[in-house]
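Certain chains of the assembly are absent from this excerpt, and the rest are unmoved.
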Amino acid sequence: MNNPQLDTDGRLRHLLSIEGLPKKILNQILDTAESFVGVAEREVKKVPLLRGKTVCNLFFENSTRTRTTFEIAAKRLSADVISLNVNTSSQSKGETILDTVDNLIAMHADMFVVRHNQSGAAHFIAKHVPSHIHVINAGDGRHSHPTQGLLDMFTIRKYKADLHNLRVAIVGDVLHSRVARSEIHALTTLGVPEVRVIAPKTLLPAQVDKLGVHVFHDMKAGLKDVDVVMMLRLQNERMNGAMLPSTQEYFKTYGLTQEKLSYAKPDAIVLHPGPMNRGVEIDSTVADGAQSVILPQVTYGIAVRMAVMAMLAGGSGQVQGGQA
Amino acid sequence: MNNPQLDTDGRLRHLLSIEGLPKKILNQILDTAESFVGVAEREVKKVPLLRGKTVCNLFFENSTRTRTTFEIAAKRLSADVISLNVNTSSQSKGETILDTVDNLIAMHADMFVVRHNQSGAAHFIAKHVPSHIHVINAGDGRHSHPTQGLLDMFTIRKYKADLHNLRVAIVGDVLHSRVARSEIHALTTLGVPEVRVIAPKTLLPAQVDKLGVHVFHDMKAGLKDVDVVMMLRLQNERMNGAMLPSTQEYFKTYGLTQEKLSYAKPDAIVLHPGPMNRGVEIDSTVADGAQSVILPQVTYGIAVRMAVMAMLAGGSGQVQGGQA
């Protein structure tokens, strides 16, 4: 069975989900991203790697935040960026997704950044496109959001040199998270020996124990001696009906406060994918505190997206990025 | 009487409608487009012809699809592209169209790509602007959509070398089509000896017989031995009330299936302006079949738009396009 994310030489062809990426590719992306961290600190934040390429942001679901990160990454690579918000246009004229994609390919689009509220949309498009076209999944339903997972791994690697003796806790709404499953997979693949999940039962998927994690329903026990705390966003907008008594109640039990954070190691770092619900899943003193690496995550997110785009377009990881 | 589309030296000044374009200019556009087909196949799909020029997409009616084609074309010519969706902004503050245009000219806009739901909007703007500003009609009501007509001509020329012995059938909703009239005019101007129109009476304009076409109401008779089948989109969103019994009924009688296509010549090509209503005016087996040139149309559409923009900005057709 072919891996749809790799070409026949084993190089990255699409980025659809962290599941299925060999450890070698995962590390190659993270290593490549290192070189792009520096680009953003230059006087001229631009490299010519994607000059004359057309990157299409194909957003079937609105997300200014995610679109912005990919738009910035693509423009710093000197690509031409075309942003399409598809709900309002061709789709309403009855054109199928694949017709939209085929049209953009006929216009010589080189890369699609796909956001959709349905799981598998990016896979569906990737399966359809010819071999010189690349697809990046920018979030599909609850399923996957691999650049988020990658930037989390990159951030952890930046702050915790050796992943082989880390204890990592993922806290919150695992059930509705696009990333929790990918994080678990990535952490395990990269050699993290102990991954914990802390959440109420109602916010855990049925098969969570099969993912090789330790499940906790209590913050005190779950955070004990961890090196990394990965908070999840409470997906209010994805929850139909009342799985939770109230957000205040949630905060009391699972919201990350300085007090609860004190159960973790003193040098533990705190991650959050954003946008934060301050006072719901995380207290502002933690979000803005010394152990928070939430804004560095955003910075590294641009570097990771540039790395993925450069690898897809160039086919290799040794990009140096002279000035554009 | 002056031709508003030409300057005093007979060169293209605006592109408003195919009607009124001399055969020489039509051919010049098509010839210039040839050189841009190659640009899209380069590693770096960019030429510096419009560098430092400001192209304004002035869309009084939303059309992501059309805006995207012009945006891609302008960016590949290295122009700065400004997209304005005008319904939501100044117009709602009571500013007139011409005030909006005058303001953009005062900002040194060089070219307007105009989309409006009212016939004649682009002509109205073109009549108003000073001589160094250029207007391209990107669709005005039912009236005209000349780049669509041009890309169709380009596509036919690509597949059928000699236009002087072709039989072409235009099928479907001629009444509401922005392009049917332009197609007929262009085909006749370029020397196509026989143009047919196939449609139910309710979807034909009153004066259709005066356009020099053969009118058919039956697919079998109309498609007999044609070289080119130009399908029109069923403009559901433009039809008020029920001119049609049902889309299923329409498909049965006028939808292009492999069986109906077999009445045409074996090497007949099938065009469609998109977005397609699969299963309404065209069957998927035809749309995706060997005789379909629907996606090449899209590819050539970018080349044609680049050609028009380059001619308007540069005033001539001998553009070579060295690397940007």
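Just so it is clear, A and B label the chains in written order, and each chain counts residues from 1 on its own.
Note that in this section a residue touches a chain if its C-beta (ideal position, glycine included) is under 8 Å from a C-beta of that chain, and two chains touch if they have at least 3 such contacts.
Just so it is clear, the model here is predicted, and its values are computed rather than measured.
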Assuming the 2 chains shown are copies of one sequence, what number of copies does the full assembly in this structure comprise?
3
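One rule holds in what follows: only the chains that are shown with their structure count from here on.
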Computed distance of Cα centres, chain B from chain A, in Å:
41
The residues of chain A that touch chain B in their complex are 51-54, 80, 82, 84-86, 88-90, 93-96, 99-100, 102-108
Spell out the part of chain B that touches chain A in their complex, as residue ranges.
40-46, 62-65, 68-69, 71-72, 75-76, 236-237, 274-278, 295-299, 301-302, 324
